[in-house]
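Left out: one protein chain. Kept in place: all the others.
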Amino acid sequence: MTVVLLTGFEPFDGASTNPSWQAVVQAERRWSGSARLHTAELPVDFERCGPTLVEALDEYRPDLVVAVGQAGGRAGIALERVAVNIDDARIPDNAGNQPVDVPIVEGGPAAYFGTLPVKACVADLREAGIPAAVSQTAGTFTCNHVFYRLMHELTARRGAGTGPEPRGGFVHIPFAPEQASDGRHPSMAVDVSTAALLRIVDTSLSVTTDRALPGGALH
Amino acid sequence: MTVVLLTGFEPFDGASTNPSWQAVVQAERRWSGSARLHTAELPVDFERCGPTLVEALDEYRPDLVVAVGQAGGRAGIALERVAVNIDDARIPDNAGNQPVDVPIVEGGPAAYFGTLPVKACVADLREAGIPAAVSQTAGTFTCNHVFYRLMHELTARRGAGTGPEPRGGFVHIPFAPEQASDGRHPSMAVDVSTAALLRIVDTSLSVTTDRALPGGALH
Amino acid sequence: MTVVLLTGFEPFDGASTNPSWQAVVQAERRWSGSARLHTAELPVDFERCGPTLVEALDEYRPDLVVAVGQAGGRAGIALERVAVNIDDARIPDNAGNQPVDVPIVEGGPAAYFGTLPVKACVADLREAGIPAAVSQTAGTFTCNHVFYRLMHELTARRGAGTGPEPRGGFVHIPFAPEQASDGRHPSMAVDVSTAALLRIVDTSLSVTTDRALPGGALH
Partner (left out) sequence: MTVVLLTGFEPFDGASTNPSWQAVVQAERRWSGSARLHTAELPVDFERCGPTLVEALDEYRPDLVVAVGQAGGRAGIALERVAVNIDDARIPDNAGNQPVDVPIVEGGPAAYFGTLPVKACVADLREAGIPAAVSQTAGTFTCNHVFYRLMHELTARRGAGTGPEPRGGFVHIPFAPEQASDGRHPSMAVDVSTAALLRIVDTSLSVTTDRALPGGALH
C-alpha cells in the first residue's frame, strides 16, 4: 500500500496556532484516497525538527512526503523548488537558538531540488481556483531546514531501496485570516489551504513526470 | 421595520464574475436578522450606476445602505471613510466610457464622509478573525462614484425625513481566490467576505456612535 | 513679483532627519527662477503645525504654496489630490498628542481639492525620469492636516483677493535611502526628490489648466 506522510509545524514567534499544522490535521480528516496517510507535527526548533522528521520517516516509511510550513506575507500556496544547506535565523526558534550561517549538514551538498511535480501541482491548483506558484526559496529558517533534511534523507535511502524512490517536497501556505486581521498581509482560509494540500497529494501520487510550464515564480 | 440595502457590482475589466455581487447574494441568503434585507446589482458604468442606485433607494427606502465593490490588490475588508467628487478612470467602464477628472455632481461638495461606524466594524471583524482596516480612499472609478452618489442622496433625503437619518457607506472586498490564482495578489474566500458583510450590517444596525480607535488605515 | 512658499517637516517617529525638509532646503539653494522662493519648516505637531503655516502665509503672502512631507513606503513622488477634514493618528505626534477621528476645522467642509496642476506635474516628472503619480489620500496625520489647513486658508483669502488666486497643494516624497537601508522599503535619493520639487514649482507656475491624463493613481 502506498504511504503518504504530511508534516506541519507547531506555533512560533508568539502565535497560538500554526495554520500549517491545522491544515495537515484537517487534510488527514478529509482524506479519502486509497493511500494510507500519516501526519507528524514538527517543533520549530533547529536541533529537534530534523530528528523528529527522521523518526516519522523511520516509523512510516512513506512513498511520498509533503512537508508544510507557514510563510507569512505570501499570497498563495508556494511549491518550493529547492532546499539550501544553510541555517540563518532572523529570530530565535522556540528553544531560543538563532543559528547564523551554519550548514545544516556539514559537508552536504549546497542544495537539493525537491522531487514533487511542482509545475503540475501549480497548474492543478490554479485550475481549481486556488492561488499558487512555484517558489525559488524556502527561506533559511526551520522550514528550509526540514526541507533540506528531508531531501538529504530521501536521497540516502534511495540508494538502499528496492521499490520506486520515495518523493518529497515542501509547501508553504499563507497566514490564516485571523493571523492577518489588520489587513496588511495576505491570508488564506485554512479550508482552502487544506483543499490545496489534498490536491497536491493527489497530483503527486498520479503525476510521474512534471509538466513543462514556464516560470511563474512568486516574487 | 428596519430596511437594509446591500449593493454589489457586475463583472468588469474582462472578468466573468465580481465577488462583490457574489458576496451580496450569499449574504442575502444567509441573513437571519429582523431587518428586511434587499439587494441591487449595479452596472460598472459611470452613467448608469448612479441612476440604478437611486432607483433602489426610491423603491426600498432603506435605513441602512452598504455598497460593496471589489478592490483587487487589497488584503482585507476595507471600510471606506470618504467619497470624493471626481471621476478619473484608468480603464474604460463596461460602456466604454473613461471620464478623466470630471466632477460626479457639478457644484457638489469636494467629499462626503460615510456614516457607517467604520472603526467599530473594523474592531468587530478583527475580533472575528477577518482581516479588515479603514481605508482613506475608494479610488476614482465607479466604486467611489457610487459611494459619492449614495452619500449625496442620503444627505438630500435627510432634510426631508421625519424618522432617524438613514446611514450609508462603502466596503471594498479583496479578489476572490480564483481571480488571484497566480499567487501574486492577496485574495479572500467569498464565504469570508460574505461573513464580513453580515457582521458589518449587524454592527451598523446596533452601534450608534463609532468607537474611537486610532488610525489603522490600509496602505 | 511672484512669491513661492515651500514647506517641509521636522523629523518625527524617532528619525533624526526628515527628507521633506532636506529637499526643501536644497531646492531653495538650487532655485534659479525669477519668482522669490521662501521656505518654512513645520513642526510634526497637530496643534502647532497649522499656526506655523498660517504665520508663513501671512509673512510671505505667496502666490504658490507647495507643502511637502515624507511618506514612508511610497515608491515615487506623490502629488496629492485631496485633503480631508479629519485627524486620525496611528502614532503620537512630537508633542505626544494622538487625536483620533477629530475634525481639523470644526464645521469645515469634508474635503478640499488641491489646486496644483497635478496631472501636468506627474507627466513632467515622468518625462524627466522621476517616478511620480497622483495620490488620492494624504493620510490622516499631520501631512493631511497641513494640506487641509492650507487649502482652508487659501480659500478664505481667495474671497478677499484682488489679484489672481494663490494656488497650493501637497507633495509626498519617499524615504531617503538611509531611512530604508534594510532594503524592505522603496526610497529616493534626496537629490532626486529635490529635482522633483523644483520641477513641480516650475510646472505649477507655468501651467494654468491641468492636463487631462487618465488615472494613474498610486496604489
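For clarity, chains are labelled A, B and C in written order, and residue numbers in each chain start from 1.
Keep in mind that, in the parts below, a residue touches a chain if its C-beta (ideal position, glycine included) is under 8 Å from a C-beta of that chain, and two chains touch if they have at least 3 such contacts.
Since this is a predicted model, take the numbers as computed values, not measurements.
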Neighbouring displayed chains - absent chain, whole complex: A, C
Out of A:V65, A:V82 or A:V171, point to the residue that touches the absent chain in the complete complex. A:V82
Using the definition of touch stated at the top, determine which of C:L37, C:A89 or C:A133 touches the missing chain. C:A133
Please output the residues of subunit C touching the missing chain, sorted low to high. 74-78, 125-126, 129-133, 176-178, 180-189, 191-192, 216, 218-219
Had the left-out chain been drawn, it would touch subunit A at residues 73, 81-82, 84, 86, 88-91, 98, 100-101, 109-113, 119, 134, 136-137, 139-140, 210, 212-217, 219
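To be clear about the criterion, only the chains that are shown with their structure count from here on.
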Touch graph across the chains, line, ring, star, complete or other? line
With centres defined from CA atoms, tell me which chain sits nearest the overall protein centre. B
Among all chains, whose Cα centre is located farthest from the one for subunit A? C
Per the C-alpha centroid definition, the whole-Å distance linking subunit A and subunit C comes out as 48
What positions in subunit C touch 2 or more of the other chains? none
